[in-house]
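One protein chain is absent from this view; the other protein chains keep their places.
Now for chain A:
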Amino acid sequence: MIEIENITKRYDKQTVVNDVSMVVEPRTIAAIVGTSGSGKTTLLRMINRLVEPTSGTIKLDGVDNHSLPDYELRRSIGYAIQGHGLFPHRTVAQNIATVPLLLGWDRERIDERVDELLKLFQLDPADFGPRYPHELSGGQQQRVGVARALAAKPNVLLMDEPFGALDPIIRTKAQEDLLAIQKHFGTTIILVTHDMEEAVHLGHKIAVMDGGKLVQYARPAEILAKPASSFVETLVGSSERPFRLLSLGRVGDAVEKGSAEGEAIPADASQRDALAELLWTGKPALPVKDTDGKALGRVTVDGLVKLAARPA
């Protein structure tokens, strides 16, 4: 759990983060969204004390983050940044081993952990471990960057625009990987992004920042349905709203009784993808199957359109 209490950061007379309070529940993802200069990155960097706050406190699992020397605190918190920041003079395996090495783990345990993480990120340890970062593709570098951040099994992972430098296809894949890994380790993640789409997709809760202030902190559905200000509304994008709302729901929750012709849609696909499939195939309804391939019913355009309407 991360408790941010009345945090303020001023540089000279300029207030970058203004009296922000929020709580991130354990094992959830909080996405901080805002335009550049909104203070979102500064807020993130105050959690691992790369920036020292002017006033206010931040508690991690109930412990003030000033109760440790800053470097020890940072070793206990994962940190992944845009453009990965891998050490170019160290191999992939050495990069991932950075924090465990600082913590003084023994060789065997480090090697085991590096192998485990590389496999988890679908990189063959024997092939990729000895390579240097410049020998990897952008997507692979980004995965190694996240693997390095997770190496010492931190409870908290901070991510600053981690997917910013990736092309759209690799980006989607990286987001899926992150969700899977978050589930696997149960890590609490705070992710800074300027992309509302990404925030809605990844965040259990979304914090919208503007001019150093926390404008709204709520679940994605609520942000979409009841934006707290016109700024939030603009950020959500009114033409995208219904589709973003649908992207939050699973097809399994929109199943109706009956049957339909055509290729079945898996129940764990998003409702948005289902609607897209319906519109594209020109059919009013398609069958739905669960992961075992068992038919569950059907999903209809009319049903989805109702779900896309503004919640009361």
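Convention: a residue touches a chain if its C-beta (ideal position, glycine included) is under 8 Å from a C-beta of that chain, and two chains touch if they have at least 3 such contacts; residues count from 1.
Everything that follows uses one rule, which is that contacts and distances are computed from a predicted model.
With the options "ABC transporter permease", "Succinyl-CoA--3-ketoacid-CoA transferase", "Sarcosine oxidase, delta subunit family" or "Acyl carrier protein" in hand, the undepicted chain maps to the protein name "ABC transporter permease" (source: UniProt).
Of the candidate positions A:Leu43, A:Ile81 or A:Ile190, contact with the hidden chain is made by A:Ile81. In the complete assembly, the contact with the undisplayed chain comes from A:Val99, out of A:Ile32, A:Ile58 or A:Val99. Here one chain is not drawn; of A:Glu72, A:Asp127, A:Glu176 or A:Asp302, the residue touching it is A:Glu72.
Chain A meets the missing chain through residues 48, 50, 71-76, 79, 81-89, 98-99, 102, 132-135, 145, 148.
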